[in-house]
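Some notes on the structure that comes next.
The other protein chains are all here in position, but one chain of the complex has been omitted.
Right, chain A next:
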Amino acid sequence: MNRNVTLLWNGLIPENPIFRLALSLCPAVAVTTSVKNGLYLGIAVIFVQVLSSCTVSIFKSLIHPRIRIPAYVIVIALWVSVIDMVLSAYDPHTYEKIELFIKLIVVFAIIISRLELFASKEPLVPSFFDGLGMGIGFTFGLCLVSAIREFFGLGQIFGQDIVDLKFLVMILPAGGFFVIGFVMATFNWIEYKITGKIPASGGGH
């Protein structure tokens, strides 16, 4: 298979940031009360991840290895601020909905982890696909968790009433931990069924 496609697939399932790498669990618990929130945050993360990965990949030779972490943080903060400003100017209605989360992306572990582990060593094109894959994987994780929580907690999907169900604990933070735990366990169980091996924790990081 083409390496770029492998990288994309890798971020989606085998190294899914939330369920396999267990990174960025804080936002995964905090914002996944409705699919809409999860989707918006996920899309913002895709942009930040891809732009940061590309930037670091292009300028990697100029970044002194001893200050790489602060340099990465500045790159991430730069792109988050740019997206924040552009969105607040040109699409204030969407911005209103994700205003709360967008600034938090600066401290998402998944982004800096991809910069450190991948983009700082690889050329531009693979970095782009790795960032895109990780972003999509993260979005997929958020959407899955928030769909489960929204359905059981509010009886809704995407803000539409489906069943008359109000299991409030699912919407509260504790419910987030439950759902992520169960989905993670399901992923491990599927992998065990397919490969017959007990999965290593944390995807090796």
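Here, a residue touches a chain if its C-beta (ideal position, glycine included) is under 8 Å from a C-beta of that chain, and two chains touch if they have at least 3 such contacts; residues count from 1.
Convention: contacts and distances are computed from a predicted model.
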Per UniProt, and picking from "FMN-binding protein", "Sarcosine oxidase subunit gamma", "ABC transporter permease" or "Chemotaxis protein CheW", the hidden chain is "FMN-binding protein"
Out of A:77, A:124 or A:157, the sole contact with the unshown chain comes from A:77
Missing-chain contact, candidates A:12, A:31 or A:119, resolves to A:31
The listed residue (A:14, A:92, A:123 or A:181) that touches the chain absent from the view is A:92
Across A:26, A:117, A:172 or A:185, the one contacting the chain not displayed is A:172
The missing chain sits against chain A at residues 31, 33-34, 37, 62-64, 66-67, 70-71, 74-75, 77-78, 81-82, 85-86, 88-90, 92-93, 100, 150, 153-154, 161, 166, 168, 171-172
